[in-house]
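A protein chain is absent from this complex, but the other protein chains hold their places.
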Amino acid sequence: MRVILRMVAWRVAFAVPLLLIVTVGMFALAKASPFDPVRQYLGDRAMVTAPEVMERIRENWGIDRPVLEQFTAWLGNFLQGDYGESRTFHRPVAEVIMDRLPWTLLATGCAIVLMLVGSLIVGTIAAWRRDSWVDRVISGGAFANESVPVFWLGLLAMWVFAVQLGWLPAGGLTDPASTTVDPLDVAHHMVLPVLVLAVSQSSWLVLFVRESVIGTLREDYVIGARARGLRERTVLVRHALRSALLPFLTLLGARMPELVTGAILVESVFSWPGVASASVQAALAVDFPLLAVTTLLGTLAVLGGNLLADIGYTIADPRVRTLGVG
Amino acid sequence: MLEARDITVRYGSRTVLDRVSLTVEPGAVLGLGGPSGCGKSTLARVMAMMLRPRSGSVAVDGRPVSRWRQRAPRELRTRVALIYQQPRLAVDPRLTLREIVAEPLAAAGTAAAGTAAAGTGTAGTGTAGTGTAGTGTAGTGTAGTADAERVAALAAEVGLTGDLLTRRPHEVSDGQLQRACVARALILSPGYLICDEMTTMLDASTQAHLVRVVNAYRERTGAGVLAISHDAVLLGRWADGVAELGQGGKAAVSV
Amino acid sequence: MNRLTVENLSVSFRIPGAVVRAVSEASFTVRPGRCLALVGESGCGKSVLAHALLGLLPGNAEASGSAVLSQSGGGGDVELIGASERTLAGRVRGRAIGLIPQSPATHLTPVRTARAQMQEAVREMGRPPGTADELAEKFGLSPADLDKYPHELSGGMAQRVANAMALAGDPWLLLADEPTTGLDRDLVDRAMGALRALCDEGRAVLLITHDLRAAERVADDLAVMYASRIVELGPVREVLDRPRHPYSAGLVDAQPDRAFVPVPGMPPELTALPDGCAFAPRCGHRTDACDVRPARGGGDGRVACHHPLAVQDGVQEDAKEDSRA
Amino acid sequence: APTPPAGSAPQQDDTFVIALSAEFESLNPMLGYSPDGGSLIYDGLMSRAADLSMQPALASAAPTTAEDGKTVTFTLRDGVKFHDGRPLTSADVEYTYETMLDPKSSSPIAGDYAAIKEVEAPDATTVVFKLAYPYAPLVQRTTLGIVPKGSPLEGTPPGTGPYRFGAWTPGDKVTFSANAEYWGGAPAIKNVVVAFAEDDNVRATRMKAGEFDATILPPKVAAPFRTETGVKVYDVASADYRGIMFPMKEPVTGDLAVRKAFSLAMDRQAMVDTILAGAGVPAFGPLPTESEWNNPEVTGAGASDTAAAGKVLDEAGWKPGPDGVRVKDGKRAEFTLMYPAGDSLRKELALAAASDATKVGLDVKPAGLDWDAIEPRMSKDALMMGWGSPFDPDYINYELFHSKYAGKGYFNPGLYDNPKVDEALDKARESGDKATRKAAYAEFQKLIFDDHTWSFLVFLKHVYVVRGDWVGPTPGVDAHEHATGGLFRDLHTWKPAA
Partner (left out) sequence: MTSVALPQAGRRRRSLVFAVATLVVLGLAVLLVPPIVQLDERIVDLRSAGLPPSLSHPLGTDEVGRDVLLRSIYGLRVSFTVGMVASLVSITIGGLVGLVAGSVGGTVDRVLMRVLDGFNSIPHLLLGIFIVAMFSPSPVAVVVSVGVTHWTTTARIVRSEVLSLRSRPFIEAAISGGASRARVLRRHLLPHLFPHLILATVLMIPHAIWHETALSFLGLGLPPHMASLGNMISDGQRSLLTGDWWASLAPGLFIVLPTLAVALLANHLRDRLNPRRRSELSL
């Protein structure tokens, strides 16, 4: 317990400078990128906008001022709780985030849970029935799944479940015609995106679980557990899988950025009004105020995910605990 | 002289060893007994520089040890060889027995191996009665074959037949594995040998055989041996003196 | 009545370019109330034999012969060799036959405490939760030590955990592979006492050990194994006091409280066992007859040797005489 | 209102769901929302009918323009109320325009209204536009929606249009409800939802699944809907063209013969048939044939004419080299054709154009780039462009072809400079007389056609897919951009077919 508390404290202490560095990095990237925020802001209209008008917008935004000045101004405002105005959405950043974040959290949260449980079960079954057709289908499917763009998977799911079978709505947060946000309706609309996000991100997890369980299944302690006459399920879950959890937990933390990328695509395929899809628009439009906040959120998610993973494997593997992880 | 002075070890808040001192003289066999769980293996790890004690000091031939585990100087580390209590845990499951025995040689590089071999002289003159002649003249020929021969000789000396050397740990019995561990410990000609329950799972004949091998080595090189065992009879036959570690980690050395 | 009858059990391992004959034609019977001790040179196949009885051999092993488990409790006889995983897991392992593995530390799942694993075994065997502590107590393990993770256990503690855990399912037959490794004198006594008590309660124990003194105290019968074969099998006192196989005699003599000299020579390679007596190359009585493999014979079926030692203490009878008899 | 795809019956409920590819950036006219009309919430002073004629909307009649062409006066319609109940006054109009023009607002459309010097409201129903220079297209520009005075730049102010703004779930949809008091009559469709789905395939799939009532799709993706019952596909002509802009100051593309041969080599009909799946027509100039301003002389053959192209090149001294590529004075007839990488239509057109060009010995290398990478190279390399407005011909063309704009951003990046063109454009812009303007534009079209300033390739047809049977949809001529405009501009007049 003390180890964990100390770890959390360390992480929190590290988080502040890290967040600062990440924003500076983001700012530098945004500056170095060849994208022109004004052109992106104007979109199609950029073509028919006089250069003088563009110049004026640039001036209004202050993006012609020195880099350092721009950054300190932004940081100052940020620390005072003023997150600025999103250029892509023409609205205050705080509002954009508040509108969208809950939906992203909801969908990705569900997807993470589904992904975890699903890949543990599926991966273990594949390892257990190694080289059988079940294993072949699972691991072949996982490799194929990793080769298929998320986008495709989304369209395919939509085609099957929404068009052909008509079981589930194909997209959106609620029924397009409804004017209220009914939880049941949202849940119904959430099924496909959550499923697709979970499936699209689970190849690594499934295969790594399989790999590790295959490894542990041949260890003496699993034979020991068998010798005790434990049920196969107990042997599999509490001995083989339990000891194989380490890389899996790590992967969870490490796959966070991939999950965000997946969320971006899934949100855009299923017209899910989350913050992830907004972040790509923000990046392409070099909408720094929004980009900075989405990046900070992303950083927090990654830090949180990694911290949980680290705590997880300190708990999962007592041998690591004795050495301590920083 | 391998000397441990006032060693205190704690795991978490539990004190396992409390100011224990122990000295292993070159050329002598010191037995160490004590109830199960009293900290004998822990003390062995401390003396092999593999565990940093909470307090206390270890000195090898008068040289105090200030850094531990990986950081301890190589020559000090290899000066003290430790035979672990659990052979299964102490070997890399991916290596063959031959690689396990040869590993310290390979790690030292062939130059060091050459001197090690030269230092011990005939390695294979075993008591095993196999008649396998050791190569007394190391440094001649290619270092690689010298190493290989040395490994083969040592393996024969501890009673490992040739077919076993190509197998991996899970393909041999625990006793065979333990013998490989003994060979591994001897291969760099350490000045001190710590045998943690070396013979505990071996049949009487093999046990006697290994004790002879260690004794022969000790006599040949003047190495000091710390023999940890529960078997008072065995220690009586083998050791020059026996120290008793009490429960709670108090040492009551009775030589 | 419960009984385990092993007949002509052989186990071999396929390895690249060779076959390891780890157990050859082993035959013996284990009955309730009796303790059979199995001793022999390191690497002669004792552990493999035990694993074979529980169907725990790796994939490259081949077992032949038969090992029939008869149980009075119903369910009929079970042929252990070649039994299905389901039968073994559901009826045999833990419940009918318990195993104390030789390297207890590696047979514990490293990421869970000893207690968690112990409780689990007790629970799955349908015994009350308190059993875990009771069993630990039986082998002199304090309940506090049960809360440790395997890597925090000392060698002896791990051994005690393993001993206790083997009894979780209250099996009538215990296969104890070196159950005293790493235990101090008191604990050895305690463990041996516990094993003896088991036998006295009407259970059976197959005790694999290197500790002949301990075997002498606990066991009823003693089997000596050499190079994959059981070369001598008889009442424990008989065998220890009057070993008839030269190897048995050497083994007895090698004890620290006796001569403390090893049996001369190297053990044979199990990949290239001679056609004749495997001990012959190390044997002082070797003759040409030894080129033919001796069967366990000699009236009481006790020893497999062409030149068994005389029945009288320390006096060697002429080998030819013996075979005449 | 999702109806099961099988159910082909017209709308059962009163909500109509339109799917668009791009989300509105804002719903505020001052920030550039729907300045060309077609907004559901707002009305401009004038509005545009399906035949592109200008009709008074918030103005009671067409405006009067002073002699010098620099003062334009509107009188407002009586009794118009904003959705919040406030009556419309000229102060609102003045506020809307002035705020939009205020540099501080950073309004992206401010440039279109550069001619306006100031807007005055002498009394409650009169609005006077003072112009910096005579600007005939002003009337066309007054389709900009009017908001109540004092409306902030953020948020969605009330309008006077047929629909009230309901709610906006960012990233998902915007809902509108009918304005029963609309001055033009209450709409039959009571609720409109505009949902956003950027990807064409996604829109098509969700349309198929019955989640949308109407959407706009690329022709190929729309094709399967043509055979579906209960769904109607409208191919709406547009002024939306794709063409290749040549850098005029470069040695190869600067040569008229090269440009002409290139244009002759284009198999425009194949492009229409294959790339546009038939939903388009070959283009030879910037104005569609539907436009009253179109000069019919500017035309050509749909198929390629490699013989003629070869002849043009031969005559100009471009002789085939050893590798088949023509050479003149040691200069290979090669140039790069850029296209925006994310736009598959332009990519396919660029590839088709490049392969057609190779057939006459021109070595054209396509390059798919991001717009930001394209921008600095526009004066050096040819570019697959897309523009087109069916409204006043002054729109865009002035900036694209007038030498005044040479090198200014996306305006005339090829540095085209023809004084005669400048003159024609200026004349047409300043004249209040339609006949004069028409003549000037006819000349302008002829001049750029003869110069082959651009190789126009195709006009697209915008394909709308609408579920249900409706009276009211009237295809007009679409512009390059088509948010809720286009077919949906008169949504409030749509009624279910009996």
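Labels for the chains are A, B, C and D, by order of writing; each one numbers its residues from 1.
In this text, a contact is a pair of C-beta atoms (placed from the backbone, for glycine too) under 8 Å apart; a residue touches a chain by one contact, two chains touch by 3 or more.
Everything quoted here is computed from the prediction, not taken from an experiment.
Peer 1: Kindly name the visible chains that come into contact with the excluded chain.
Peer 2: Looking at the entire complex, the absent chain's contacts are A, B, C, D.
Peer 1: May I ask which residue of D:344, D:379, D:403 or D:493 touches the chain that does not appear here?
Peer 2: D:344
Peer 1: Pick out which of D:270, D:325 or D:439 touches the chain that's been left out of the picture.
Peer 2: Candidates D:270, D:325 or D:439; residue touching the omitted chain: D:270.
Peer 1: If the hidden chain were put back, which of D:205, D:238, D:263 or D:418 would touch it?
Peer 2: Looking across D:205, D:238, D:263 or D:418, the contact with the absent chain belongs to D:205.
Peer 1: Just checking the interface: what residues of chain A touch the absent partner chain?
Peer 2: These residues touch the chain not displayed: 10, 14, 18, 21-22, 25-26, 29-30, 32-35, 130-132, 139-140, 143-144, 146-149, 151-152, 155-156, 159, 203-204, 207-208, 211, 214-215, 217-218, 223, 226, 246-247, 249-251, 253-258, 260-261, 264, 276, 279-280, 283-284, 295, 298-299, 302-303, 306, 309, 313, 317, 319-320, 322-323, 325-326.
Peer 1: What residue numbers in chain C mark contact with the hidden partner chain?
Peer 2: Looking at chain C, the ones touching the missing chain are residues 13-16, 55-63, 81-83, 85, 151.
Peer 1: On chain D, where is the contact patch with the chain that was removed from view?
Peer 2: Touch with the absent chain occurs at residues 200-201, 204-205, 220-221, 223-224, 267, 270-271, 273-275, 340-342, 344, 347-348, 350-352, 354-355, 358, 364-373.
To be clear about the criterion, only the chains that are shown with their structure count from here on.
Peer 1: Report the inter-centroid distance (CA atoms only) between chain A and chain D in whole Å.
Peer 2: Spacing between the chain centres: roughly 38 Å.
Peer 1: If you average the CA atoms of chain A and of chain C, how far apart do the two points sit, in angstrom?
Peer 2: Roughly 55 Å separates the two chain centres.
Peer 1: Where in chain A do residues touch at least two different other chains?
Peer 2: If we look for residues of chain A contacting two or more partner chains, we find 220.
Peer 1: Please set out, as single numbers or ranges, the residues of chain C touching at least two other chains.
Peer 2: 103, 106, 152
Peer 1: Looking at the complex, which residues from chain A come into contact with chain C?
Peer 2: 219-232, 234, 238-239, 242-243, 245, 316-319, 322
Peer 1: Which residues of chain B touch chain C in the complex?
Peer 2: Against chain C, the touching part of chain B is residues 11, 33-37, 39-41, 85-89, 128-130, 156, 159, 161-164, 167, 170-176, 178-179, 196-197, 200-209, 211-212, 230-234, 236-238.
Peer 1: Within the complex, which stretch of chain C touches chain A?
Peer 2: Checking each residue of chain C against chain A gives 54, 56, 85, 89-90, 92-95, 98-99, 101, 103, 106-112, 117, 120-121, 124-125, 149, 151-152, 165-166, 168-169.
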